[in-house]
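All protein chains but one are shown at their positions in the complex.
Let's turn to subunit A:
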């Protein structure tokens, strides 16, 4: 069930998450909503959609393959064209007496209905001891894998969702079962961005343009400019020609002109020349990010690139290059035209190699972990050995330690840091974003965190469309999928465990972000970079997730009641004993979280019923005990 479907469900039913959902109705509250079709405008009225007048230029990467489908869409008249396309994929639209079951919950019988973007199940009125009619609204995009099993005249379809939920549909009639399965398969693998639900979803409470310009880079730059004049906002990438995966504007050293940037870009993988990622106001040190230099087997050099990195450091100052590959992998990259910055050409920079896993191994780690979590009958030894062999927690530890190292270089050593791996769109962003959460209190507010995501993940060109195309259960051969964003959210969750008062948002936000990155009613995580978003007119034709989250009644759901501003750097413990498995995510649909939810509600009640003055007092006293060195002594007796 997608967050988006709940957008204006005035009944107050919570659809999005199991956390916070009361036992009465259990997970079904999360799965079903009372029928109210007017609240769910299933087939959007196309008059509201602004159809591009001309066919857009072919987007790069994955979008290229989808153009044929998208093209068809544009040829026909918008309204009929769309419905025609989808109806071709739907072999059977409705089946009666379908039994839906989900782990740990009573089964429900009802009518199954497939629409262009949703799978619906409405229970037979008066039947199955369920009062009234309940519905399952499942975004078909959320389906990761469809498994069918036929027995006699009926069949069972198992739907493994991208949010890790598992649903079972028992369908009478073999043909119906096969038809339903293949319809879901076809609809869930429609890969065209512009055919996706966000382009059709029109919640009544939001305006289309809302939320898309909440975090302009200009404002971010102004904050930096108010403290230093060493940086400028460059529009060198205005038309995406210098770097197709960078946003139109980037922050660069003031001393470097656009021409130098263009030349430096040619020396960097995918044109991702070094740009400012974070300015540390405490001591004025900075963190840059880029992709690998194209040193190649002939040890090419680029004067402009050397100059660009040289101007960042004063004479005698040192900088650190944190390479997220092993020294060997970085060396090997030279064979394929990549490489590292040689010491001789970049004398003030020192390279540190902190290998972080990405790509296929990371995706496999995720898949193995989810598989292990779904096997609840495993013995202790089996469980621990699977937890170990999937290596997920090792990746969490490695990501956190590397981010801490970057943060430490800046905060303690007052040194400039450049982070890059190979392409600079995956582990690089993981490290730079995480380091900012650790260093900068303003990234730990809800607004600041969303701004960070916008800046360091979305605009920075993390290829969400490729990386999140499939989740952990897909049987399709993994291509470009890798759960880097999930790994980032997991690391933030670890921080929230160790510093429960220092993040303004709660676990629920992290879960919502995970869900929406993989399947969403909103356009925020669509496409791979700003250029593609521009071509697909995402910002004109879809709603922003931020707009929805920013509605006052939604916003409060994602706040951490215990939050109190913590101006300090939050250094987490990265010992294996301190790193936990994120049960709220990986066991969300497996174990009942009723008791934990109730305890959380109790905490919320205790905190919020508090006299505001007293709460302030707690904050004050906390900070007092921090500034008082005597309070930090380990006085054990």
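Basically, a contact is a pair of C-beta atoms (placed from the backbone, for glycine too) under 8 Å apart; a residue touches a chain by one contact, two chains touch by 3 or more; residues count from 1.
The rule is simple: contacts and distances are computed from a predicted model.
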Quiz item: From the names "Proteasome subunit beta", "Myotubularin-related protein 6", "Auxin-induced protein" or "Vacuolar protein sorting-associated protein 26C", which one matches the UniProt record for the unseen chain?
Solution: "Myotubularin-related protein 6"
Practice problem: Check the options A:117, A:397, A:420 or A:465 and report the residue that touches the missing chain. | Solution: A:397
Quiz item: Which residue from A:217, A:254 or A:352 sits in contact with the chain not drawn here?
Solution: A:352
Self-check item: Touching residues on subunit A - with respect to the absent chain
Solution: 318, 327, 350-354, 373, 376-385, 387-388, 391, 393-394, 396-397, 401, 404-405, 408, 411-413, 497-502, 562, 566, 568-581, 583, 587, 591-592, 595-596, 598-599, 602-603, 606-607, 610-611, 613-615, 617-618, 621-622, 625-626, 629-637
